[in-house]
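One structure is given below, encoded as structure tokens.
Of the protein chains in this complex, all but one are displayed in their positions.
Order of writing sets the chain letters: A and B. Residues in each chain are counted from 1.
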Amino acid sequence: MKRTHREHTQATYEMSPEHILEVKDLHVHIAVDDYDLHAVRGVSFSLKKGETLGLVGESGCGKSVTSKEILGINPNNCTGSGQILYRTKAGKVLNLLELSRDGETYRSIRGSEISMIFQEPMTAFSPLYTIGNQLAEIVLLHDPKATKASARAHVLEMLKKVGIANPEKRIDQYPHEFSGGMLQRALIDMMLCCNPDILIADEPTTALDVTIQAQILELMRSLQKEFGMSILFITHDLGTVANMCDHVAVMYLGEIIEFGTVHQIFHNPQHPYTRGLLRSLPKMNQSREKKLYIIDGVVPLPVELPPCCGFHDRCEACMDDVCPKRDIPEFTVEPGHMVRCMLMEQGARKHG
Amino acid sequence: MAKFIIKKLLIMALTVFLISFAVFFIITLPPGDFLTNYVGRLLAAGERVNQAEIDALRATYALDQPFIVQFWRWFSNIILHGDFGYSFSLSMPVTTVIKAYIVPTMALSIVTMLFTYLVSIPVGIYSAVHQYSFGDYAFTTICFLGQAVPNFLMAILLMFLAFRLTGDTMLGLFSPRFQNAPWSWDRVVDLLKHCIIPILVIGLNNTCGLIRTMRSQMLDELNKNYVMTGRAKGMKAAAIRYKYCVRAAVNPIAASIGWSLVNIFTGTTITAIVLNLPSMGTVMYNALINQDMYLAGSWLFLMAIATVVGTFISDVLLAWLDPRARKEYLKG
Partner (left out) sequence: MKTKNGTPARKVQEKKSDKYYYASQWRLMARKFRRHKLAMVSTVVLLIFYLIAIFGNFIAPQGTEQYEGRYVNCPPTRVHLFHEGKLIGPFVYGLKTERDPVTYMAQFAENTEKIYRIRFFAQGDEGGEYRWLGLFPSNLHLFEAEEGGRVFLFGTDNMGRDLFSRVILGAQISLFIPVVGMLMTLVLGLAIGSLAGYFGGWVDTVIQRVIEVVRSFPQVPLWMALSAAIPKTMKPAQVFMLMTVILSLVSWPGLARVVRSKFISVKKEDFIMAARISGAPASKLITRHMIPSFLSYIIVDMTMAIPSLIIGETTLSFLGLGLRSPATSWGVLLQETNKLETIMFYNWKLIPMLFVFLSVLAFNFMGDGLRDAADPYK
């Protein structure tokens, strides 16, 4: 393919054969006014083919920035460093951070190999063009053989797949004539048109009604089965994580503070923040008089952070002599379950 | 769409009636009327006055009647006969005056508007895309300066500059030797030369304003979520800009064309007075100074009508260009 001419300029990278994406020590700085927001602080994770990884955290924890950095679509005031290794469909390993953001290689990956769906489907489409026009565009972009007619046919077929009734009529309508749920379906449709390896879903159901949420999640699951793509699922809603994901990474203030399988995270949470999140979930059998648990305070802005546990000032178990004063290393609870909390060291000491 | 247009037209008709009433009220505000002042001036100059003739004129134009009667006669004459009354100071029907001046005024306005749009849209886009670049700062500065100079001063300065550079003040639309000459290539060149200053003066304020509007519209669009979608699709940044952002940013500006034309149309007023152009502005000014009420009133009325029509055109254009607006209008 003609698009590959840039690739040989890159250094060669090694990557575990079962992984399709490896993020290593990713940092993202955002310049806002005269502040330097350190939005992502050394995040590392990997994604296997066909699996779903949940990235969970409150708003402002850096989960969206991380995901957009993978696609290279953060605004220009963001700078990323570290490594984002990706195995292309052609089998090459690329460090995405080294690619020119608007360059041909990166563009040929976006939309066709790594896709992304967004939080607010209502604003994700331009109001001035028909849904069909905007959907066919992605086919025309990535398939050099596609014609307008074949792209349209492809889009129609996909619209049926994502469960949009009467697609022949819908395809020529404008976004404002669609409901939020329909738009999210159309967006998913668009982003899956080129059969990507990775789908990044940035809170795809947050802006939708609860009943629609379930439908969209169900749709994503069934499409994953059909197309076999990996999903990076970003959300603040632990309930959907339990439904959707294989692995979960809990983020707080730009760091992954706990990582494990869904089972490990839900049944054996270690970090006080993860525990807090789980306790704040409403439960079916919970009495209505009992108030929901609330984690006090708000996520601080990551400006001029000293080395410390980001959660220390909201943590019930904060150890004043340790937590605010040093970097927190990773502790392994059991194979595949990692926690970033000094309590683990204490525990280790006690047990040891 | 038809229903929407008909409804708009009905509202316009009502507005026009109210406007004409307001216009008539305004032009009868000054104490006395043209004839009284005219007679006063004649007497002061020691001339004889034919009282019968004056009375006849007074009766013809119902100047001796109450306000409402005067208004109704004026209004119904316009609507029924297209008769805008009589210009006392120029001694001819207002319609004749308007006919003589409307073509150069419109021509000048349209050329100026073309200039405005052709300059401001590209510059606005450039400034937004290269926000905070040297070029952006340069254009922004020019715009601020351009908006800070009143039209008439700009006209005077350019006139002075033209005189310094070419020895000709470029007043009027033609040099004296071409004033009454038959059309020829040289005459056209002469006309174009004389148009430069008026276009610059009339267009500058509007252009500066439009550049800033275009820039901020474009910046708004560049930060919209669909730009993110476009990038996630793998589109080129430039392609997103031109297919989505420019179209969205230009829409309201293109739709303001009707309104903008009127703005320029009336903006010619002051420039025309200073540069002595054969435009309605000069006529209006003299009419106001001389209390030539029908002439001044008709002119004000026409300007207001032009605004109403211009707004209407803008509304329809917007509905045509933007599917969301189209839907709203279709609903009602």
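One rule holds for everything that comes next: a contact is a pair of C-beta atoms (placed from the backbone, for glycine too) under 8 Å apart; a residue touches a chain by one contact, two chains touch by 3 or more.
Everything quoted here is computed from the prediction, not taken from an experiment.
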Residue among A:Glu168, A:Asp313 or A:Asp327 that touches the chain left out of view: A:Asp313
Per the touch definition above, residue among B:Ile19, B:Ile121, B:Leu173 or B:Leu222 touching the missing chain: B:Ile19
Contacting the left-out chain in the complete assembly, out of B:Ser87, B:Thr112, B:Ser127 or B:Asn151: B:Asn151
Where the missing chain touches chain B, by residue: 14-15, 18-19, 22, 26-27, 29-31, 144-145, 147-153, 156, 159-160, 163, 169, 262-263, 265-267, 269-270, 273-274, 284-285, 288-289, 291, 296, 299-300, 303-304, 306-308, 311
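Note that only the chains that are shown with their structure count from here on.
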For the chain A and chain B complex, residues of the former touching the latter: 68, 71, 73, 102, 107-112, 115-116, 118, 120, 123-129, 137-138, 141-142, 174, 176-177, 187, 190-191
Parts of chain B lying in touch with chain A, wherever the complex brings them together: 224-226, 228-229, 231-237, 243-244, 247-248, 251, 322-324, 327
